[in-house]
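Removed: one protein chain of the complex. Kept in place: all other protein chains.
Entry: subunit A
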Amino acid sequence: MKFRPLTWRTTHPFVIVDRYEDITNPETLRTNSKCDRNVVLYGYVRGIPFHQFQPVHIPGCGDYKLKDISFLPDPCPLPEHMKKRALNAKERLTYAPLSGVGGVVYDKDAVYIDLGGSHHGNKNKNIANESEDEDDVFQPLLDLQKTTDEKQAQSQIQLFPQSKFIGNDDFNEEQGDNPEIFKDGSGRTVETVKDSTGRIRRRPIFSDGLEDEDSNDDDEESESDESMSDEEESEEDVSNEMEPPRKKTKSTSHVKEDTHKSSSGSDSEDYDLDADLKEVQKTQAVQDSQIESLLTNRTETSTPHRTPHLKNNSSSSVTAKLQGLLEKISTSTSQQLKTNDTHDMSDEKELSENKPDEDDSDEDDTDGDEDVKAQYRKMMLKQASSDFYKSQSTVSFLRKFIYTDLKEEEDSSSEEDDNNIGGLFYKVSQSKSSKHLSQTAMDEVDTSRYIPPALRDWSKDEVFNSIKDCFVTGEWKESENAQTLLKMDDDGDIFGDFEDLESGKKFTADSAEANKEEIDENIVPQHEDKEKSAKEKLIEKKRRLKEMFDAEYDEKGNGDHFDSLKAEMSQQAQLNRAEFEGLDDEARVQYEGYRPGMYVRMEFDKFPCEFITNFNASYPVIVGGLLENESNMGFIRIRIKLHRWYPKILKNRDPLILSLGWRRFQTLMYYAKREDNFRMRSLKYARKYMHVEAMCWGPITAINTGFVALQNITDRVPEFRIAANGVVLEADQSCKIVKKLKLMGTPEKILKKTAFIKDMFHSDTEIAKFEGAKIETQSGIRGIIKKFQGDRGHFRATFEDVIKMSDVIILKTWVPLEMAKHCFPVRTLLLPPSEKAAWQGMKTVAQVKKNKGIKNLANPDSLYTPITKRREYVPLPLKVPKELQKALPYSEKPKITPKAAKEQRVIVVKDPKEIEMDSFMKRLKTMMEDKIQKEEKEKEERRKKFQKDIDDREHMRQVREKRKKAAACRIKSKKYGKKDIV
């Protein structure tokens, strides 16, 4: 099986520590043995390159910031000749991490050799055989004839290509302020001034007849330098004192190399990059400020936001003065001269203001007349403007311009301390105007647009021609040039092979002539080959079609997606390797960081003392680099699954120890289930055999990082310890797990489908938040909250049906869980060995209860009760409404059953008189009925007759009327004529 490298290790650098040193000042250690320590850790970088400013986490210890990181020569380099049967003593390589075997210890700036006591050398002579091997290693060191200082004195160095070699003798000659003038790389004349401490200063000299000014300033500078050097010496002393003595039981001899501090910059034997940079910086400092000023001039939005940097206790030197002038011209303030350590940004006015405060170097200054300064100004500006684009293109300079002045900026924070004299008094270091200027520079308009300040006249030929080739109409790149392309074709096949697709015949360049003849010949035996050629043609056609198809589908892109990805990756990897190949390590580290395989020294301050006191070499120390946002805390959402071998279940809110990335920490886990509508519903327990989501407070970690969770890491336990594992899904700053909440109320008053509900809320504002929310009764009648009613928390609601007074109204809501932000790093590295395996951290609720003997009483409603017998079911009689009955078919209709016979009444026995009476009554009744019938008949006849009478009379009336009308009309028509009647 092929194991892919862990993603975590391919995205994070780390160092497995193989050596550590405690470099705390022994004095502070003596006064307080529990003080925070300064610790140096060593080891090989693994994973990916380690950045200079990368925040780190040390598992079992905590998050730290690197105070310093640097690389050392590999203590155990690979043997150069691989084929060797045996190692002889000289080439013995001992690399035993954390054991101190080997005798020689390299540090950043020193090599320590364990000699085994003060008289070790003498002993060795006596007991020769015993430590023969060691002698072989140390003898060259012991036999040294000259000290490093002497060697340095003899060595020579060339600072610039054209300059002559500078040896130590040169310094002695120059001791008496003999300025040495030579040309630097850019052809600018530079004057070297040597001061008492052997420091070289350089500044440009302009051949514009300003020597007098220079000479005036020379004295000044030397004076200032003297004062400065004193200071620096004292600083150095301090730093030497600070140099922590080695904590070694045996005596150690200390061969210390020169550290190339900036104070002793140029005269070192090892002409390393650092010193070089500083030197160049010195000489180009002035140029820097030119550029700065020019930038501001060009863009009319002066760039630097740096605050003026003041070290007023150091007196103003010539360079500083120059700068002051420049800054008066532009608003910028240059900080370039950190290494020159004397810079005063202020303008001339301010210089004169400051003079009373400064004890020396004042008198000379006052005679700096305005003319000279104006000249300076003009000249500098002129030169700067001509140099601007040129210097931009000198990229090394641009690099420095962008990246170096940042450090100087930091120093401005210390400015207040510098101005402090004797507690009560402050030097007035900045005039108001300059402060104001710097402030305006800081508060400039913030725009990303670049508007060229001056427009060129593009109609001019030279300007026009300068960009002519930017257009397709101009000259093309040679690689893309039509001519070159043609030429390339020429080499190959301009009259090369081509194929006559029609005939399927191939032509080649050299046989073109021959082909002609062939064609002629072919005409003759055409008939013979007719059949054959037809077949061939068909085959050829098919072949061509297949090729076309292949080109379009099967072999498109020359392989599949995976292959092309792989090719891309390998190409990128090659570029990664090749890009910084040529650079030396010092510069490479700046861009790339410390590559894997480098041996680095990492310095930390404020390290807990327990790390030292409880150090256990058998316990690995890992320094893991963190990415940019991984040192922040937040809620992390994870997918987690209980391990199936773990015997217990995980309860919500119980502490769990996670091992995630470099970190190990205890946190409170909140489990949740993602429902279909993406809501995360809180769970009481993590489900068994199933992934659940969970959230906890912890360090923000990249998505898809895996983790392992344990409930306790205490001593050996009989059961399986890994409680769960999972993966990070998201980082968040708010909790998304919700819990169900039901609000209940009762109706106060019911009006048909509207009801007033009480007891659900306390105030109208609460209700206002829930207006329009859905509610329902326990029986499922749905409703909606309309509006609050009064201020007692009553509200009006409408329902889909009439509710009853006995109903309970329920409002279902979800509330986000409030999660405790508990995250405690496991610091096993700092614990004494006895406690290392006994750390528990926060206890679970169950453990706390068990320890304290707390037993919660169960809610009686939640308890199960025995089921009692139900009463019998008596169905009500079925009533079918009449309308429904009508509509039913006959078979379904309820049948009308004959009425039951009347109950027999008591038999009445009548006497004869009664019988007679009865019969008489019967006769009377019959007579009566007959009479009524007759009368009815007569009545009907009468009515008919009367009706007939009425009808006759009506008929007669109508006839009369008709006649009358006719008569009247006749008269009328006679009178008016026929027309008018109508």
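Keep this in mind: a contact is a pair of C-beta atoms (placed from the backbone, for glycine too) under 8 Å apart; a residue touches a chain by one contact, two chains touch by 3 or more; residues count from 1.
As a convention for this text, contacts and distances are computed from a predicted model.
For the chain that does not appear here, its UniProt entry gives the protein name "RNA 3'-terminal phosphate cyclase-like protein", which is one of "Exocyst complex component", "Checkpoint protein", "M-phase phosphoprotein 6" or "RNA 3'-terminal phosphate cyclase-like protein".
Per the touch definition above, the residue from A:Ala96, A:Leu486 or A:Ile703 contacting the chain not shown is A:Ile703. Of the options A:Pro26, A:Pro77 or A:Gly474, the residue whose C-beta touches the omitted chain is A:Gly474. Although one chain is not shown, part of subunit A still touches it, namely residues 11, 48-49, 51-54, 65, 295, 299, 301, 303, 305, 307, 389, 392-393, 395, 398-399, 401-403, 406, 409-410, 412-413, 435-436, 439-452, 455-456, 458-459, 464-479, 484, 572-573, 575-576, 579-580, 590-593, 627-629, 632, 634, 637, 674, 678, 700-704, 729-734.
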